[in-house]
Every structure is written in C-alpha cells, then in structure tokens.
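Of the protein chains in this complex, one is absent; all others appear in place.
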Amino acid sequence: MKIKKIAAAFLASALLGTLSMGSAFAYESCHKSKWGPNDQLGALNNITKDNILAATKLIKQGKKMAMAIETNSKTPAFPPRTYSMTIVKPGQENGQTLGKTKLSYHDDILQTWVGIGTQLDGLGHIGIDNTYYNCTPGIEVTGVSGLKKFGIETFPGVATRAVLLDMTALMGKDIIPEGTPFNQPEIEAALKRQGNMKINKGDVVVFYTGWHKLLGVDDKRNGAAHPGLGVQGARYLANLGVAMVGSDTWGLEVVPFENEGQVFHVHQILLAEFGVFILENVVAQQAIKDGVYEGMITVGPHRTTGSVQAIVNPIFVY
Amino acid sequence: MKIKKIAAAFLASALLGTLSMGSAFAYESCHKSKWGPNDQLGALNNITKDNILAATKLIKQGKKMAMAIETNSKTPAFPPRTYSMTIVKPGQENGQTLGKTKLSYHDDILQTWVGIGTQLDGLGHIGIDNTYYNCTPGIEVTGVSGLKKFGIETFPGVATRAVLLDMTALMGKDIIPEGTPFNQPEIEAALKRQGNMKINKGDVVVFYTGWHKLLGVDDKRNGAAHPGLGVQGARYLANLGVAMVGSDTWGLEVVPFENEGQVFHVHQILLAEFGVFILENVVAQQAIKDGVYEGMITVGPHRTTGSVQAIVNPIFVY
Amino acid sequence: MKIKKIAAAFLASALLGTLSMGSAFAYESCHKSKWGPNDQLGALNNITKDNILAATKLIKQGKKMAMAIETNSKTPAFPPRTYSMTIVKPGQENGQTLGKTKLSYHDDILQTWVGIGTQLDGLGHIGIDNTYYNCTPGIEVTGVSGLKKFGIETFPGVATRAVLLDMTALMGKDIIPEGTPFNQPEIEAALKRQGNMKINKGDVVVFYTGWHKLLGVDDKRNGAAHPGLGVQGARYLANLGVAMVGSDTWGLEVVPFENEGQVFHVHQILLAEFGVFILENVVAQQAIKDGVYEGMITVGPHRTTGSVQAIVNPIFVY
Partner (left out) sequence: MKIKKIAAAFLASALLGTLSMGSAFAYESCHKSKWGPNDQLGALNNITKDNILAATKLIKQGKKMAMAIETNSKTPAFPPRTYSMTIVKPGQENGQTLGKTKLSYHDDILQTWVGIGTQLDGLGHIGIDNTYYNCTPGIEVTGVSGLKKFGIETFPGVATRAVLLDMTALMGKDIIPEGTPFNQPEIEAALKRQGNMKINKGDVVVFYTGWHKLLGVDDKRNGAAHPGLGVQGARYLANLGVAMVGSDTWGLEVVPFENEGQVFHVHQILLAEFGVFILENVVAQQAIKDGVYEGMITVGPHRTTGSVQAIVNPIFVY
C-alpha cells in the first residue's frame, strides 16, 4: 500500500533547506486580475463560445482519448501524500443479500491526498508569500475543512480547443531527459514542426514528453526530476491567453528548477500571477500516435467543496 | 461536518427488514455479455465513431454545461456514507514560506465514501445474489483495497450524444413528485413533446425532474424518496442500446420502488443485466432552460484504481 | 454519523473574532523547564518510586474504575473535529472463511480527529504565540505527518496517586453549573470536605462535576460551556507539583473563560508554562459513589508516533 515517493532528496534541499521566514528575495508584487476583484475564474475567462465552436470543427475522426493515468497507492506522489482505498459491502459481510431481488452491492471509501495522479491544480493551490491569485491574502483562502475561496467547486467545467505539443518528435527522443526546459523557442519550434500551428487565446496547451512511460518502470527516476515548462515559457503562454497548461509529468514545470531556490516558480507564475490552471500527468500519446495535434478537450473535476486540487480525467475528442 | 442522511426510515424497512439469507424469490439467471466473456465495458461498446461525429454536429451554440452538484459534508448521502476534507500547508504551519520565490501552498486530503454527490456507478457497484455483470461471481470482483474487476480505472472515458428528457415540462410540474415512475409511455411522451426525438444506440439519456432544487432546501424530503426510472423503462432503454442513464436525483430509479421489497431492481437491470452505466445527481437545468435537448456529453471519472464509483462532473456541450 | 458540535457560537466570538496577527496583549515570556533544555516529560518528572509505592497503599477494596467515556460519531467534539469507523472482513466479503479451521475475522479502520472523547493532551497541543513547552519554537514542533517533538510516543506511561475532587458534593449540586471556576479556595474546600486531604507532588488531580451526565442528554448545553479550573487554580495546582489535571468535561478549564478573549489560557499555563498534562472527559463517578477520593491511577496512551493527543482510558484502582 506504499506510495512511491517523489523527490525526497530533491525536497530536502529545495524546500526544507530554504525556509524563508524573512524576506531574502525581492519578489514582484501581487497581480490583480483583469477580470475584477471578485474573479475566481482566471484565464478560463478567455474561453468564449467561439472557442467551443472552433474546437468542435476539429473533431474529424470520431475518436476520444481519456488522458488520465491511474491513481493508487503505487502512483508516484509528492511527499507526504498518501492514498488508501477500502471496499465494503454494508449489511452483506456475512454473505447476506438484500431484498427480494437479492441485491448485492459494493461501496468504496477513498482516503487520499488529492494531489496524486492526474491532477487539476486550482487557483488556491499555489501562492506567493501567502498571497494567492488576484492579490488574495492567504487568510481569506485557507480553511481547515476546505478552502474558503478558489475551491474546486468554483471551477466551471471546460470545453475548448487543446493543442498538443509533441516534444519527443521535436527533439527526436522517446523520453525527453529530465531538466529539459520548454521556453518560447522550444514551443515555437514544436508548433512549426506540427504544421505552423498557432496557440489561440482560450486554448489548453498539453506537452507530450514521453515521461509517463517511466510510470511503474523507473519511479525513482520519474520522481527525482522531469522535463517541463520554463519560467520564460510560462510567461509566454500566459500572455498568449491560454486557459490551462498541462503535461505528462507530475509537476509540469522543469525539475530541477531553472534557477536554484526558485521553488515551483512556474506554478506561481501560472496560478498566482495569471490565473492559468495547471494539469499534471495528462497523457496525449494516443492522439499523437494518430498524428493529431488539436481537438476539443473537456475537463470536469469532481466538485468537492473547498478542494485545492482535483483528480481528473480530461477527455480529448478529435 | 454532518452528512444529511438519506432515507433512514426507508432503509430500515426496505433493506434491513428484508435480508435474504436463503432464496425467497426466483430471480432470473445471470446474463452473459454479448461482447464476450472478458468484457468490462458493457453498453459503452455501443458508442462508435459515428456516435461521436453525430454528437459533434449537435454543438451549435458554443455553450457548455457542467452537470455536477457539489459534494461535501452536507450533501445528502446514502447511509452510512460520510465525507471529510482537510486542508494543510505542509512545512508552512508556523507562517513560513518556501524557497527564494516565497512559495506558499495548500494541499488537500479527502476522506470520503465515493458515493456522495454526482456519481458514476461502475459495473461492480450492483449485483444479483453476489453475481455481477457478465455472470461474474462476487469472489472475482471484491477486493478489500479495491475491486479486482470492474474498477473505475477500466472506464474508458465517454464522448457521445446525450438526450435530455424534461419530465417537468412533460408533466407540468416544477418538481416531479416522489414515487413517479418513468417507463416507456412517459419516455416516449417526453421524446414526442421535444420534437419527436429518437433515442439512438450509444446515447446517454438524462432525466430532468427538478428534484435537485430540494438540495439544501428540503434534504429530508429529498432523501426519503424521489421520482425516477421504472423497471419496465429500464429494460426499454437498455434494449434501445443506451450507454448510460442518469437523472438529477440521488438514486436514478423511482423510490419507493415499484414493487415492494425489490430493492434497487432498476440498478440491477441496468448494471448487472445490461452493462448500462448509471449517473446520479446530474443536473441538466441550464440546457433545458435554453430549450436544448441534445448535445455532446463527456464523462471522465478520476481513475482511482479499484473504485466502485466515481465523483464525476459530466460536461454537456451544445 | 454526525459529530455534535461544541460551542459553535462560542467559537465564533472567542476564537475567530479575535485573531491576533499582531501583539494586542503583553503575554509573559516563555518558561524554560527546570528539568533541562531537552526535557519532554514536564511535570511527569515529579512522579517518583515513592509516589508509586504510596499509591499502591491506597488500593484497599480491590476495585478498578475505567474512566473513559465512549468516542464515536455522536460524541460532542470541538469543531471541526470528525470521526468515522469502518469495519471490514478482508477476503471474506462474499461469505468465505479462511483455512481449514474456517477462520472468520473482522478488522477496523479508524478515521478520527484524535481530540474526541476521553483525551490526554500532550505538551505539543497548546502553545503561546507559536512557542511551546520549554520555550520550544513551533517550527521545531510542527510536522505535517506527526509532531517532530512532544509526540504522544514520548509519553512514558503513568502510575501514581490520583486525588478525586467531588465538586458536586462540595457545592451541593448534581451538576455544577457552566461557568463555575475552580480556584484555590474551591480546591482547598473540596480537600477539606474530603477529610483534610492533601495534594502531593506527582499526583494526578481529577475534578468530578457531574457534567458527564449531559452526554447524549443535552449535548447542546454540554458543548456551549462547562464548569472547570480557573487561571489562579491552574497556577496553584502546577506549583503544588501535580503531574496531570483532569475533569469530566470536554475542556477541563472553565468556559466561558474567566477573562474575555483569554482563550484556553488555563491550557496554556498547564501545558506550555508548567508541563502539566491534561485529561479531559475522565469520569470518576464510580469511586466517588463508593466514597473513595484517592487511589492509584494508570494512564497508557496509544503510542501513535507524532500524535498531539491520545484517546485514553485511565484505570483508577482503589
């Protein structure tokens, strides 16, 4: 029932070794949302009816791809996250059935840190110096039994165009090496290689790195690092107006971080500065094998009130 | 933090009072799947590329509707289901931030019976006399830490046409009274009223009863009963080849049951006999207000290995 | 499965309404332990072999009294504490037995906030301005998966003399009214009434207020307030060298607090200043009915590593 641990050594130095009790770094001040002081939607505001209608036109083969990996006790998880599932047969534990039609039933109890497996990171997940999206102080966000603001129940569901970026084909590697950053040059090169594609406002961008192939094969390597989005690339995508960014890695952004000690800075830029939602462990392999790089994506997270994150399974239709 | 209980009195008589240790009722023998002895997909097999392409053509307005209600400790839940959420800030509990960019972050821990709120019932949820879909004996299905077969991780994700049946307009009531069964006549009348619509093989059918309006308003009435699909209606829909059936009620099928002591017989027919998946607490109000009765639906459940059910949020695009 | 909530209204004003982000009150500086900088035992250091031998001599009738109330989902609990228990029969869910001797077995899964029911408060439970017992900064104590210091596993187990103080007989009331403080005059009067008893260094002192009689009878009244130890009384007992103090109430100290806004000040004095452990919901009724006010008490908490508190069941032998 063990969770394979991600990045234990990495964390020891990157996180715990650099506790900031005072101010060692002059970070930019908080960013107010352009959608007003009460906005909780962030870059999802960029998705319009036109985005949905345009995405619809990309559905040509009549195929769908569920993008989630499995979540269970063996799924690599960021410490100290743990997972446990229990199956019960209430009232039937001694072999009984219920009623005249001899009903049998199973129920399931899930005890899990939500951030395991294929993830949606909500806007309350990451902040800068205890300030979250839209300059919201932590004291207005944190609640011990559920976030008071930016809980996943406020996520309105998404249908829009998704652009898949095949970094493996671009770089000619089956699995992109850890520590490889994706910034504007790499993103533009990938788009160019895929037929001079463009990223539009309201799109979801998903990197394919092949990294998911390490799951269950080399969890230690998987957990210690991975390729991913860089700081400049994050600002580039956010300024293009993307609604969400995802990858087939557990942390989206490049690990080790580009700048030592700037811990999960890409998360901070996307979530806290720009309100761009993050998807992790989303696998686009099937469509890419089919040579398809754009389609309609839908994201419908479990609406558990006050959740920071959600275990999701985006559906890509093409 | 309390869960409002559904149907306490109801259960006392319907379930606990009618334990079947022996055979009081000659139930039909198990049903082998027409898709072979190893099939775990059931009626999802009816969804083809043509279904997806046809559904795409129904997207005209560029709108999306997330169909989930919220799941939390106050959501009406079938006993003894409970829910608890905890928010933590690891390593930051004394006001610290992490790293040079002063990272702050929340994590969330979910402890819940999965069957609360908007639900997908997997094929392992309900059986007949300890036999599940495709004549699978319970001993091959049950596992204490996760189902050995029919776990939600085997659900392949869905995109297809959904047909919304507005029973409130048909019956001229804002909220359909509890105990009202929907069988072939009601279903056909609803289709006729909505412009002589047809249900096709591979469709998802969703009843709109207005019952969701009782949430948080009259949870006691909500939990005690509701309108819903009847036994004949279930067989009718299954024989049409529908992939899934849902409603804006916690149990889909009519409660009290049409035949006393035939406990959750509709669930047994859909899941165990026909392999038709069930959606509960899915709310179609927005589209129906827009006068739209068909569109594309996607269902992407969290892929928690061995889960019986999933807390879902289907996206309806129209 | 609901937990009856304690003091919702009370908390709204007393806790949440008086968040101290800055310094509104000049509190005394932290207290170093007289037992050295590494001490985690606090006033348990006062228990010597002589205490145990003296306690042994108090056992005259050959009786024992288990002092715990039950902990379950209906036990009044301080918000947002919740409790859930699940029983399973692994590998037997379809009526199977195991092995040639037809083994059947139940297992149990406990999901609970530890601070429900009869409690031992460890020295890491309560601090003053993020500083805990022995001037230990919070940053050295808090750990997301278990306290790094003062966890219950460091509690060495206790056997010593217990003095029971029957406040109901002293005050001539079956249940002492809420808000009644016990300070030096009340404690001395109780001792005098009970035959001029003395409290010795290393003793455990347990107040009997009759308050436990409200359990399941008037949980609302129970949860809103109770009688208990006052600020002066806490200092008086701590200076006598008592090892632990307990009562048959959920919070030991008098509620409402003697001084408005001085939230759980008695807890702070006992735990953070003096290292005196606290017992809550310990019921001495049986011995008091027998007219016995002293005996040997043992306290053996579950050694769950890093626990703040423990659900205990002290045994009083007399």
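Order of writing sets the chain letters: A, B and C. Residues in each chain are counted from 1.
Just so it is clear, contacts are C-beta pairs under 8 Å (C-beta built on N, C-alpha and C of every residue); 3 or more make two chains touch, one makes a residue touch a chain.
None of the values given here were measured: they were computed from a predicted structure.
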item	value
Listed residues C:G42, C:P76, C:G117 or C:G251, member touching the removed chain	C:G117
Listed residues C:I126, C:V254 or C:I288, member touching the removed chain	C:I126
Contact partner of the left-out chain, one of A:L41, A:A55 or A:V88	A:V88
Absent-chain interface as seen on chain A, which is shown	1-3, 5, 73, 79-80, 82, 84, 88, 90-91, 93-96, 111, 130, 137-139, 142, 144
Residues from chain C at the interface with the omitted partner, ascending	1, 14-16, 18-21, 23-25, 27, 48-53, 56, 59, 61-73, 80-81, 84-87, 89-91, 95-115, 117-118, 124-132, 138, 141-147, 153, 156-159, 259, 261-265, 267-268, 296, 298-315, 317
Contact footprint on chain B, counting only the chain that is left out	19, 80, 86-89, 92-95, 109, 111, 139, 144-145
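Keep this in mind: only the chains that are shown with their structure count from here on.
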item	value
Same-residue or different-residue interface between chain A and chain C, half as cut-off	same
Inter-centroid spacing, chain C versus chain A (mean Cα positions, whole Å)	44
Multi-chain contact residues (two or more partners), chain A	19, 80, 86-87, 89, 95, 109, 111, 144-145
